[in-house]
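A protein chain is absent from this complex, but the other protein chains hold their places.
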Amino acid sequence: MAATQLPLSDYQRYGRQMILDGIGLEGQLKLKAASVVVVGAGGLGCPALQYLAAAGVGKLGIVDHDVVELSNLQRQILHSDERIGIPKAESAAQSVKQINPGCTVVTHICALTSQNALDILADYDIILDCTDNSPTRYLLSDSAVKLGKPLVSGAAQKFEGQLCIYNLGENGPCYRCLFPKPPSPEMTGSCAELGILGAVTGIIGNLQALETIKLITGLHDGKPTLLLFSALSSPPFRTIKIRPRRPACAACGKEGERIGNIAETDYVAFCGGPRPDWLVLGSQEG
Amino acid sequence: MAATQLPLSDYQRYGRQMILDGIGLEGQLKLKAASVVVVGAGGLGCPALQYLAAAGVGKLGIVDHDVVELSNLQRQILHSDERIGIPKAESAAQSVKQINPGCTVVTHICALTSQNALDILADYDIILDCTDNSPTRYLLSDSAVKLGKPLVSGAAQKFEGQLCIYNLGENGPCYRCLFPKPPSPEMTGSCAELGILGAVTGIIGNLQALETIKLITGLHDGKPTLLLFSALSSPPFRTIKIRPRRPACAACGKEGERIGNIAETDYVAFCGGPRPDWLVLGSQEG
Amino acid sequence: MASLNLKIEFGGGLELLFSNQRSHRITVPAKVPASSNPRDGDKGLEEKPADVTYLMYWLRDNLLKEREELFIENGTVRPGILVLINDTDWELEGEGEYQLKDGDEIVFISTLHGG
Partner (left out) sequence: MASLNLKIEFGGGLELLFSNQRSHRITVPAKVPASSNPRDGDKGLEEKPADVTYLMYWLRDNLLKEREELFIENGTVRPGILVLINDTDWELEGEGEYQLKDGDEIVFISTLHGG
């Protein structure tokens, strides 16, 4: 079948979005031809994968080295009780195939490291940062810059979320343009358990899928902004105009104007602090 | 087990949200004791059910008379290809049980009518409007007023969405306070196919789940606002301060000050206009 | 004569009546005939500050491209349209009698039914 054609059943499956101004047959074919990699199949990755798959993105990569745990299920809605113990990437892939058997799904059951990042990410058009730690966020940003791909980045904590597309177009900043110096490990609370409400990750992950679909179909206006979400504030959403690419950025700056060296970055994950032991608390109360 | 206790495994399952300020054991017990009915298991109902179930809402009702169709799957992420032809309420219930086996799920496989609405809705604490037509929206609002329950209302079309809690507290307006006169059927395009992007319904449905969780746990500030979302605008979200309850409202106004009579309302669905036949278009192009 | 710069937004499908464009920047006079609707004729000499009712007719006469009946009905916006003045429901601001100020943002949005 030619690249300009869709199978008949796809017209029925995607009809509700194909009649939208700005999508149409052309947009649907772009979605089918697109490949997107989601790094992290957790609270953000699950809803992002769900709506990317449902919309008909042709190829989805899933990178995650963790296995499903009971404590994930309050927000990671592609996993389930009977999948506890299996790799999250595998569990998410099964759910994605159920949502849309037409998607090609590739699982990468490994941690993203400076050794494998470029190899894994090079195969995809767009990268989604759905991770849960600062070092991987820097690694993903630096890799997206090297590969010249947009990075649709989500983050969520407690009742708050943030969303930004880094390395967007000619002039969009990278993560390092905004945050040149990684916070010292003590400052990020060594990933101590801060808590998170599932619906908050759902909203941010969903918005990541939406921004990705806008990028693929050409509906994005190309202006980088930072979206802040706070579930308990009014108004809950705030859109921020952000700086352009910094010529002095160590990662994406201009040749000869760069200051600093990203090769010095120690991406080794420093996560793994203790979690409040609710099981012990429970047995005390129960 | 006493009402002030959770089974041990629930501490593990919900630990990440129980450590949040404002939730804790008390909030989790409130979620467990709560009952929520979702009217419409489509584009909005699916994501709303998903995050309500994952968060541990004890009892979920699902009202829908439709069966799953292929054209739903681009956005109704609780259904799947192998469930085409079965009632949506049934399909959604199966998915909800998979997300959280601890939820009690009640299916109502019927259209909501002025004959059965009060009976069905009376069993629940909070009502979610996830429907797709104007008459049912008026029926739900009038019923929520009669029952004295908050109505968490979502709507989505094309690239846009709207979210509002009607009948909130002592002073919150009902749907009729904002829109006293239903638009004539011709004005709503007789539900002709307008198209919808899945991620847009996802975001609104997700926000409906979030607002419901805030209501149950006491984290909502009680101020009624209207949230407008437009996926292609910048900023995409806008929060609107809305009027209080209108003393003259035909549905929720003060005794003796009411103008008009809601009994005149013809809630009979006027939906069912023709859809663009993509199957025919497809076979012409293919 | 003094004039007011306004930001106008249409949403919920209403933008289809206005060249399918959601955002418009317009300028209207600060003082207008006491009868807002030019079609009423007989303007007399009386003037009033420009208000939202005047704006509604101004939009009909200057920006609306089609199907006036989907925008105005019986001298106000048709049922199902909400008017927002600087992110506040117009009912809290005096509805059609709200006096426009320079820099105001007025949104006309149609309620959505889909799901």
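The chains carry the letters A, B and C, assigned in the order they are written, with residues numbered from 1 in each.
In this text, a contact is a pair of C-beta atoms (placed from the backbone, for glycine too) under 8 Å apart; a residue touches a chain by one contact, two chains touch by 3 or more.
Computed from a prediction, not measured in an experiment: that's the story for all the values here.
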Requested in this report: Could you tell me which of the visible chains the hidden chain touches?
Outcome: A
Query raised in the report: Pick from A:Leu44, A:Leu112, A:Cys174 or A:Leu210: which residue touches the chain that isn't shown?
Result: A:Leu44
Query raised in the report: Hey, which of A:Pro87, A:Gly154 or A:Gly253 is the one touching the hidden chain?
Result: A:Gly154
Query raised in the report: Mind pulling the chain A residues that touch the left-out chain?
Result: 40, 42-45, 129-134, 137, 154-158, 160-162, 178-184, 187-188, 191, 194, 196, 201, 226, 228, 230, 233, 238-243
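Convention: only the chains that are shown with their structure count from here on.
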Query raised in the report: Hey, which chain is the most central one here, using CA centres?
Result: B
**Report entry** Inter-chain centre distance, chain A versus chain C - centres from mean C-alpha coordinates, in Å
**Finding:** 41
Requested in this report: Averaging only over C-alpha atoms, locate the centres of chain A and chain B and give their separation in whole Å.
Outcome: 27
Report summary line: Expressed in whole Å, how far the mean CA point of chain B lies from that of chain C is 31
Query - Multi-chain contact sites of chain A, meaning residues that touch two or more partners - result: 21
